[in-house]
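All protein chains but one are shown at their positions in the complex.
== chain A ==
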Amino acid sequence: MPPVATPTAPAGPVPAEGDPAPPPPAVAGVEAAIPAIGTRLAKAMGRHHDPRAAIEARMMDRIADRPDLRAAIFRLVDVRPACRDYPDIAEHLAALLDEVAGRPPEGPVRSGDLPGGELPVPLGLARSLARRHGSRTLVGVAGAAGVRAMAGRFIAGEDAADALPAVRRLWKDGIATSVDLLGEATVSEAEADAYRDRCIEVLRTLSAGSARFPARPLLEHDQHGELPRVNLSVKVSALTPHLRAGAPGRGAASAAPRLREILRVARDLHAHVHVDMESLDHREAVRDLTLSLLAEPEFAAGPSAGIVHQAYLTDAAAELEVLLGWARRTPRAQPLSIRLVKGAYWDHEVVEAQQAGWTVPVFTDRRACDREYERLTDTLLDHADLVRPLIASHNLRSVAHAIAAQRARGLEPDAVEYQVLRGLGDPLAAALAAEGLRVRTYCPIGDLVAGMAYLVRRLLENTANDSFLRAHASGTALDRLLEAP
């Protein structure tokens, strides 16, 4: 597979960490418009509050400043699918909480132990009950139910048929979807084939199921023409067992035939295929594979397809130029969609770089990352005639900025798409729809075992002290949340 392009010198100056916010390539009035937009969205979000999310937020709030407890709870969620039975879950819970309480992991339970030393009362109780024969199953059941409830918020169903009612409901409410198939890591050719087959099956099921959806003009048309109803997000790491950070060509070459088949089916069904971005280890493979396949003559007329751009990378500006340059050189009937995100692998990037001794490739200052996101939003919107800009964020400030920037440029309401993740951005999606904007919810489907990695990542993100959602949930004042980064 020939490399598409290698980012050379950045087109603009690479923003230094923590530099004072340079004014965005000014489209007048953007900053002034943000507070009103943000306030209106926040008010609308309040009307779509999910009580389950509120309970979870309160719990997360309580453990957010106890990293040890937070770790124990995540580890339980993580190991849940591998537990044999309820007592096994209870044993894991007890051992994890023992660690938090700083006790020898196999210490005997003394009757004076209730409630556990440094643990909040309910968890101390759980730990003691988990050690007792009579109550062990009870604790296991409660733990399992807790994990299932959390998972239910983020995962739309076990398979496409299962998820279809939720997809239809959202559509009726004016919200489009992109379906993502959760699964175990792909380590063999057979697993990669199975993932491809599931993708194709989902495309067919959703295509048949959505044919009779009511018309939603805002969701079905933009400045470049018609938009497909069916939208599938795929991961290259699931399409090949050959991804190697030091050999992007190997993974790309192995994933290519499978992705090509998916693209063919999508083209024939008029569905959209979006290739998710993963960690920096695989950026070159994902980008080169996606762009080189989309440039193949058989896909010149379709399908609609897209890629993801991560703003948290310090070389993001140069990388976006690579994508825009490709789009300029590669006219397609369906212009490239570019989903702008901050990036979901922040911890991984930082830890990997620190362990290997590399320069950390992501911004380590939240505000620098948010500023870069706004700059890239501006660049994308400036190229709305060349590509399809998709703004994927739950950060009210980032989103309000994009809306203001869209309006300041005189772009039509359907010229930009806003995207959220199911379970994290549902109130925001509803508010955006009410605002008359085009919005799409990313809906993972799969079973609990398969979804665990996804679930743990979302929960970690949701409770990171740095996250917008957490700041919002813990009651930070709206005007602070809407401040320029």
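Going forward, a residue touches a chain if its C-beta (ideal position, glycine included) is under 8 Å from a C-beta of that chain, and two chains touch if they have at least 3 such contacts; residues count from 1.
Throughout what follows, contacts and distances are computed from a predicted model.
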Name of the absent chain as recorded in UniProt (options "L-glutamate gamma-semialdehyde dehydrogenase", "Transport permease protein", "GTPase domain-containing protein" or "Peptidase"): "L-glutamate gamma-semialdehyde dehydrogenase"
Candidate in contact with the missing chain, chosen from A:Glu31, A:Glu191 or A:Glu220: A:Glu191
Options A:Ala33, A:Leu218, A:Ala245 or A:Val350, residue touching the unrepresented chain: A:Ala245
Missing-chain contacts mapped onto chain A: 3, 6, 75, 78-79, 82-84, 88, 91-92, 95-96, 98-99, 104-106, 184-185, 187-191, 241-242, 244-250, 280-281, 284, 356-358, 453
